[in-house]
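See below for the structure under consideration.
Note that one protein chain is taken out, while the other chains of the complex remain in position.
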């Protein structure tokens, strides 16, 4: 099992930290959207666990890990309480939340890619699914909140590219049979550092060429 | 099979009633959104069957029941015709529709929790999935209609909490090995009564504390 890179206890602690931070981001969006405590809990759960549940459904690992490990499920509820009572304080440490979110991004793309490969997926599919594990929860969060997914917006700093890089490094390591706790940590750190740099310098991806000739948004035919 | 609480014929009749009423709620939203008859049918199907399909995918019960029982699939099409030809009449009996919807909520959270537990999920996960069975179709309906899910809005009477209570009672009954047709009916009735009271007295869930310090909706960063 290449997806078990670390000691079980270490792995679970890392997972719980990543889940908690992703849940915070879901809960904070719920507060901004004026939702009640139940809405906060739903967005926290979906943001934290959505990517992993999608991955597990695709690879056939049912019931998904999120429904088998009670800790994974209760963790976002703890984040819900933190957001409910302390959201101004959480927003005040926004930079810390972004830093932890970047760490979660790194951890989840590595674990997702490794697990997908464990279940027999090819290299390209494993990279795609690793990336989806890391970013899927945020997309589900934005869909439920009825917003254009932050992931897709050009006016946001790169988010998917760091996850893609981390996943690709893991896939490369698997191909040359050198995925270990040390090299896996390196892959996660690469995604983490890239995300922090993208935030610091506001790196963005390019939009289509010759946009002037496109019809303005809202006028187009949706299908 | 604890999920087979009632005689098969009784169970199927209850299921069909619940599916029909959920489908009505989907069809009525489609009419309000000015969709054509095909859009009415899609929202009717999704609202009625979405929660159960989600549950069955998570527990690995594929193909989902909705794709194996032709009655479950045709039932929402009957509701589509009713809405298409008689929607003013259906809206006029809105209180009756709400009452039947509350009954469906009670039935689905009980059946969903019991089925999840049958498939080996733990108590907490079974409660979560029972609740998702009851409310998931409505969330899918609102997503397709491009609206903020009614479930998440603070200005709506409690909907998820009654389902949660019904699911939790079932989980408690399973734990003490006392889930029967009688006690299962009690759990469904508890959810039903709680939902009707929430409607009657407009009970709502609280929003986050200290909201004044949150940025107003729409200004926030989505990710």
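General observations
Order as written gives the chain letters A and B; numbering starts at 1 within each chain.
Criterion: contacts are C-beta pairs under 8 Å (C-beta built on N, C-alpha and C of every residue); 3 or more make two chains touch, one makes a residue touch a chain.
All values derive from a computational prediction rather than experimental measurement.
Of the candidate positions A:100, A:114, A:160 or A:174, contact with the unshown chain belongs to A:160. With the whole complex as reference, residues 57-60, 119-122, 124-125, 128-129, 139, 143, 146-149, 151-154, 160-161, 204-211, 213-215, 217, 219-223 of chain A touch the missing chain. Across the interface with the omitted chain, chain B contributes residues 25, 29-40, 42-43, 53, 57, 62-64, 67-68, 70, 73-74, 83-85, 87-88, 91, 138, 142-151, 153, 156, 159.
Just so it is clear, only the chains that are shown with their structure count from here on.
Between chain A and chain B, the centres computed from C-alpha atoms are 28 Å apart.
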